[in-house]
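Shown here: the complex without one of its protein chains, the others still in place.
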Amino acid sequence: MVSRDDIVAWVEALQKVYAENKEYLTDLDAKIGDADHGINLDRGYSAVVKKLAETNPPDVSSVLKTVAMTLISSVGGASGPLYGTLFLRASTACAGKTELAAADIVAIFQAGLDGVLQRGKAQLEDKTMVDALTPAINAMQQALNNGADLKEMLQQGVMAAESGMKGTIPLLAKKGRASYLGERSIGHQDPGATSSYLLLKTAAELWS
Amino acid sequence: MVSRDDIVAWVEALQKVYAENKEYLTDLDAKIGDADHGINLDRGYSAVVKKLAETNPPDVSSVLKTVAMTLISSVGGASGPLYGTLFLRASTACAGKTELAAADIVAIFQAGLDGVLQRGKAQLEDKTMVDALTPAINAMQQALNNGADLKEMLQQGVMAAESGMKGTIPLLAKKGRASYLGERSIGHQDPGATSSYLLLKTAAELWS
Amino acid sequence: MKKLINETANVVKESLAGVGAAHADLVRIDFDSRLVIRADAPKKGKVGIISGGGSGHEPMHGGFVGMGMLDAACAGDVFTSPTPDQMEAATKAVNGGVGVLHIVKNYTGDILNFEMGAELCQAEGIEVVSVVIDDDVAVQDSLYTAGRRGVGTTVIAEKICGASAERGDDLQTVADWCRKVNANGRSMGMALTSCTVPAAGKPTFELGENEMEIGIGIHGEPGRTRMEMKSAKEIVTLMAEAIISDLPFSSGDQVIALVNGMGGTPLIELYLVYNELNQICEAKGMTIARRLVGNYITSLDMAGCSITLVKADAEMLSLWDAPVNTPGLRWGV
Partner (left out) sequence: MKKLINETANVVKESLAGVGAAHADLVRIDFDSRLVIRADAPKKGKVGIISGGGSGHEPMHGGFVGMGMLDAACAGDVFTSPTPDQMEAATKAVNGGVGVLHIVKNYTGDILNFEMGAELCQAEGIEVVSVVIDDDVAVQDSLYTAGRRGVGTTVIAEKICGASAERGDDLQTVADWCRKVNANGRSMGMALTSCTVPAAGKPTFELGENEMEIGIGIHGEPGRTRMEMKSAKEIVTLMAEAIISDLPFSSGDQVIALVNGMGGTPLIELYLVYNELNQICEAKGMTIARRLVGNYITSLDMAGCSITLVKADAEMLSLWDAPVNTPGLRWGV
C-alpha cells in the first residue's frame, strides 16, 4: 500500500532525480526543443518540496493537489500544465482515500494520463510524454490483471515506460516544439517521455 | 632625375604594394588601432590610380596634387588627411618643375613632413608615421650633403625609415588611436610608420 | 557564456526591475506575478489587452505595455511560458469591466498556460477572449500538429489591437482585429549563431563558420534547414519568397513590414536587409506602407533576423498610425 508519506517521499525523491538529471533533460530538449525541460522540472519540483514542507497537506489526495497546483504555477512551458493536470486528476481520482492499493495506483495514473491527453491533445506516437505514460499504464493494468503485487506491477510499468521512451527516438514529432522540426525531429529521444519514465522509475524504487 | 612618369610609376607601384600589404597593415592596426589602415590605403591608392588614368595630369606637381586630393577624399581616418597633406605640400614644393633632382626629392619630402607635423601635431617618438619619415629625410639630407647620388640617397633614406619603423615598437603611443591604449601600446609596430617605410622603399626600388 | 547578468536565476526579475525603474511614467512592475502593467491600468470602460510568453524576446512583450498597445505583459522564465496564475493576475489588473483580450503566441506551452489562465478568469466572471498568433511560414501547418509558431506578427497585432481598444472598440472588435492581423501576417526567421540560455550556460546549438539556419523560431529551436552561408540578397529573397507565396501577397497590396533583429545583429545589417526586402516588394508591385527596422522580438543574443509582412487596408494603417507610448514603440505623443 502507498501511504500519504510514501507519496511525499516519492515527490521529494523526484526533486532530487530531476535536479540530478537537469542537464540531461535540458540537453535532450536542446536537440529538438528549446533547452529548458530539465530547468523547468527542477524549478517546479524545488517549489513543490518547499510548498509541501510549508503546508503539510494531510492526506494522499491533498498532497497530490498541492503538487499539481505548485507545478502549474511554477513550471510554465508545455510540461507545467501537463504534469500539473496529471497530478490534479490523480488527486481527484483518490479523493477520500488514506492509502492506495496497486489498483488505485493504476487508477490515478490512468486519470492523470486522461487529463494530459485532454489538455495536450496528443496521440500515441506524436513523440511526447504520452508515449512513455500510455504503455506504462497499460503494462501496469496487465500486470494487475495477472495478479502481480504493487512492486511487480510498478516494475512492469517502468520497463514499458522505458521502451516507450526509447521508442520516441525514431518518431517524427507531431506535438510540442519538436514538431516545428519536421523530419529533423527524427533520431532524438523526447525529453518529456524521458521525464515521465523517471517519474515512474522513482515510484518503483520507493514503493512496495 | 625623377620625371613625371617616374612619379606616376611610383604611385602605381604603391597601389600594388599597399594591396599586397593590406592584410599586414590592417593586422598591425588591429593590435593598437581599429584594424583598417591597410584597407584605408588600399582603397585610397586604388582611387588614385583610377583618377590618374582618367585625368592624366601633365606634370610632376599636378600628379602629386591629384594624388593628394584623391587620398583626402577617399581614405578618411587619420592617415587620409595626413598622407593627403604630405602629397599636397610636396606638390607645392615642386611647382613648375619638369624633373626632380635628388635635392628636389629631399625638398618635397621635407615639405610633406612639415605638413604632416602641422596637421597632426605629433612629435618624434609619439609612435606615428613621423617616426619613419623624420629619420628617413634626415638621412637623405645627410647623404646628399655627402655627395650621394639619387639611388644611394634613397637607399640611405629607406634604411633609416626601416629602423625608425622598427623603433616604434618599444614606444608608448601619444597620438592617434594607439594612444588610448597607454602602456598596452608598447611592443607593437606602428602601422602608419610601416606604410611610410613602404612609401620610401617603393620609391627607392623605382627611381635612379 | 558571457553575459551582463548576476545570478542566472535572477535575470528576469532584475531586468524587469530595470524596466520599471527606467519607465515608471509608463509602467509598473508586479514582482510577485512578474507582470509589466500599464501605469494607469485598469482603464474603466476600455478593453484590456494582455500578452506574455517566455522572457528573452525583449522588448516584446514588456516593452509594448503602455498607451495604445498592451495593458499588461506576463513574463515567463527565459523561453518558458508564464503560468496560469500570472495570466489571471494580469487579467484582473487590467480589467476595465468590458472584457480582456489575451494575445497568445502559438506554442504548446503558451497555449496550455493561457488556456488555464483564461479558465481561472472566466470562473471569476471576467470575460476573456483569446486569439492565437501563428504566422511562421517555416513551420508546416496541419490539423494534426502543433501548427505554426507565433512570431513577428505578434508585434503588429499588439499595436493594431492596442489602437482599436484605445479608441473604444468592444472586445469582439478588438479580437477581430487581432484575428485579421494574424490572418494577413506571415513571417520567417533565420540565424547566424545560436543564442545562449543563461540557465543552460552554453549555446543551444552549434553552427559552423560557414553555416546558417533557416526557418528558425525565437527560442533557439533548430530551424527547418541548415545551409551554407549566403549573401543578404539571397537570404532575403529566400525568406521573402516563402512569405509572399504563402499568404499569398500580390501586386497592389499595401503591407506593414517588420525587419527584426534576433538580438545579436546590428542595425547596419538590418537596414541592408530592409533594402533588399524593399526591392523585392517593389518588383512584385507591393508597397511597404509602414515599417519597423530593429530589434522587436528577439531571441536573446542570437545573430540573425526575421521578416514579417502584414497585408493592411486603410483602416489597419490608420490604427497603426494612432499614437502609442511604450518603452519599445512610441509615436504621435
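Per-chain numbering from 1; labels A, B and C assigned in written order.
Throughout what follows, a residue touches a chain if its C-beta (ideal position, glycine included) is under 8 Å from a C-beta of that chain, and two chains touch if they have at least 3 such contacts.
None of the values given here were measured: they were computed from a predicted structure.
Q: Of the chains that are displayed, which are in contact with the missing one across the whole complex?
A: Touched by the chain not displayed, across the whole complex: B, C.
Q: In the whole complex, not just what's shown, which of C:Val129, C:Leu192 or C:Ile214 touches the removed chain?
A: C:Leu192
Q: Of the listed residues C:Val94, C:Leu300 or C:Ala322, which contacts the missing chain in the full complex?
A: Here the residue in touch with the unshown chain is C:Leu300.
Q: Of the listed residues C:Ile126, C:Ala232 or C:Leu317, which contacts the missing chain in the full complex?
A: C:Ala232
Q: For subunit B, which positions touch the chain that isn't shown here?
A: Per the touch rule, subunit B residues meeting the hidden chain are 26, 30-36, 39-40, 43, 72-82, 119-120, 174-177, 179-182, 184.
Q: For subunit C, which residues touch the unseen chain?
A: 2-6, 11-12, 14-19, 21-22, 55-56, 58-59, 63, 192-193, 209-210, 212, 229, 231-233, 235, 263-276, 278, 288, 291, 293, 295, 298, 300-301, 303-305, 330-333
Convention: only the chains that are shown with their structure count from here on.
Q: In graph terms, with chains as vertices and touches as edges, which category applies: line, ring, star, complete, or other?
A: Its topology fits none of the listed shapes; call it other.
Q: Measure off the straight-line distance from the CA centroid of subunit A to the CA centroid of subunit C, and report it in whole Å.
A: It comes to 32 Å between the two C-alpha centres.
Q: Centre to centre, by mean C-alpha position, how many angstrom separate subunit A and subunit B?
A: Distance between chain centres: 75 Å.
Q: Just curious, how far off is subunit C from subunit B if you go by their C-alpha centres, in Å?
A: Centre-to-centre distance between subunit B and subunit C: 54 Å.
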